[in-house]
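Note that this complex is displayed minus one protein chain, with the remaining chains in position.
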Amino acid sequence: MYQDPCSASAAYARHQEQMSSLVELRGISRTYGPIIAVEPTDLDIKEGEFVAILGPSGCGKTTLLRMIGGFISPSSGVIKLDGQDMTRVGPEARPTNMVFQGYGLFPHMTVAQNVGYGLRLAGIAAEERARRVQDALRLVHLDDFGGRRIDELSGGQRQRIALVRALVMRPKVLLLDEPLAALDLKLRRAMQDEFRRIHAVTGGTFVFVTHDQEEAMSLATRICVMERGRIVQDGTPREIYLQPRTRFVSRFIGEANLFHGRRQSGHVHLDNGLSFAHEGDDGEVDCVVRPENMVIASTSDTSPSKRYDMNITAKLVDMTFMGPNVQYKLITGNGEDAMVETSNEDRKSSIETGANVMLWWNSAVQRIVTE
Amino acid sequence: MPQTLIWNSGMVLLVAFMLSPLLMLIVFCFSESPLLSFPIQGWSLKWFANAYYRPGFFPAFINSLIVTACVGAISTVVGTLAAMAICRLPARISGSLMALLALPLMAPPLLLGVALLTYYATWLNVPLGLHTVVASHIVFTQPLVILVIAARMASFDFAAIESARDLGASPLRAFFEITLPLIRPSIVGGALIAMALSLDDFLVTFFTIGGSNTLPTFMWGMLRKGVDPSINVVAGLIMTLSIGATLLGFRLTGYRG
Partner (left out) sequence: MNWEAFRAGAIARIAPSLVIFASLFLLPISYFFVISFWRVRSYQLRTDLTLDQYREVFQNFAYPLAYTLAVAFAIAAVTTLLAFAYAYYCRFKTWRFGITLVFLALLTLFGGYLTKIYMWKTILGSAGLLNSALLQLELISEPLTVLLYNVGAVIITLVHYTLPLAILPIYGSLRGVDDVPLEAARDLGASRSRVFFDIILPQCRLGILSAFSLSFIFAAGDYVTPLMVGGTSTSMIGLLIEAQFGARLNSPLGSALSFSVITSCALIILLVAAVLHVLVRPRD
């Protein structure tokens, strides 16, 4: 969705368009009776990209992925894979392979039979098949597991078998549906490294669906944020975090303070009293500031540093020691919630809960969102 | 979609095939004509009176009630005790133990009947009667009770019993105040299904009852004598009781396939 021609994501998109697209979605939508799961959506994915489709549950991200894979036929629109129209082609005939949520391993087959199943269907000769299965297992360090039964594997091992079962087909696009959702935190971190490594080794095109913004940030080269059936922002993890386009994106990816206000003839007036020049249409706006971009100072202090040019008053409500960071919960002078996160070195031991403080930030890091 | 149509119509036929004999029986119970044929000429309740006043019907009915009640009671107590022990054994042992105890369910009833007849009459030399019928029925009803209750116990939260013990209940008290109320529907359901199986049984009863009758053997006697529409009423009674008990049983056990 490139509605805003001036935004950085649009520039990114123009740059990307110069390369040919591997996946082209044009006006793809899906409805279930009166319910719209995916609104008409355009999306282009280039070769070698690692794309995350990120959104809360029920936002249509899995539906979108399953339409690319051929498991759901779109209500409207065209799906092209590698230049060929695949809109009405079944999953078995598409150059895509999927790593399913819950893995979908065949419980009655051994690990090697699982991994070799697609190759056998493709008519690959037995020796070639065995070699490719073995290579695939080596890729995920499960060389000796070929003869194991599926129920003898741990969750992480199952995950890796599901991954190579799809990878061994050398798909043009690898689709991953919440691939790490069933794993515990530590295993998830390890598997994220594994995915990055495999993406680098195989050089393939990966599209994965997740509701975990941290996972999307750490894995993807590009993130499409979905909300209520629409892609609301599409860009690099950096862009998505630093330049959120909507209130939803700013809140969904990382923590954000939203200060409400109005814009009138090129000036923004926030409810907390701040006002500054900002071009744009008149109407309601929010000023987004990340908690780590703000500092706390006592009311008597002047600006703690020259670069901080914005300040508001607030009352400290709660303070939580998080290990590396300290999190402060505050209420601004006009009654809005605010949060500040600082490194534990910068902790102001002099400030007690209940005290009135000043919040400072640099106007360069703030974003004005209207949607 | 033609494929869906083929599936649906095929399955409608199959359901009709399964249900039609039972539905027809109900219709014939109320048909006036002594001939079992269509179309139905008129409706009447006379076959009910006819069956009721038929010599031997009432004793057979009472016998059936006695056998069913005894089989239900004994197999439920024995089966519940066994199920409670089995479900706390390691899965491998409990699985093979249940398969072993379920063997009588798989044996052909004819074989079971003649084997038990030979056993009672030739080896033990006990007179045949309702007691031998009850004993014989328990063999194949107890595995059913065990299966139903063990299925419930599989999802049983044993921590509940342990908390009761922790709060000061004796083992017996914990059983009556925690375990029993929780598994009661399954026990009653298992008992009802066991009773339905016992009530419906013909072959084993036939060989082990000696001179008297239960409803199925009484019906068999009528069948051997020739066509008489009051057979329908007796058959209908057996069907109503056994299906009724089963329906109630499944409802109580929360059967979901």
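Some notes on this structure:
As written, the chains take the letters A and B, and residue 1 is the first residue of each chain.
The rule we apply is simple: a residue touches a chain if its C-beta (ideal position, glycine included) is under 8 Å from a C-beta of that chain, and two chains touch if they have at least 3 such contacts.
The shown structure was predicted, so the numbers you read here are calculated from the model rather than taken from an experiment.
Across the entire complex, the residue among B:F30, B:F48 or B:F202 in touch with the chain not shown is B:F202.
From the set A:F50, A:Y103 or A:W360, the residue in touch with the chain omitted from the display is A:Y103, counting the whole complex.
On the side of subunit A, the interface with the absent chain consists of residues 69-71, 90-93, 96-98, 100-110, 112-113, 116-118, 120-122, 126, 130, 162, 165-166, 169, using the contact rule stated above.
Where subunit B meets the missing chain, the touching residues are 4, 7, 10-11, 14-15, 17-22, 24-25, 28, 35-39, 77-79, 81-82, 84-86, 88-89, 97, 100-101, 103-104, 106-112, 114-119, 122-123, 135-136, 138-139, 142, 146, 171, 196-197, 200-203, 207, 216, 219-220, 223, 231, 235, 238-239, 242-243, 246-247, 250, 255-257.
What we mean here is this: only the chains that are shown with their structure count from here on.
Inter-chain spacing, taken between the CA centroids of subunit A and subunit B, is 58 Å.
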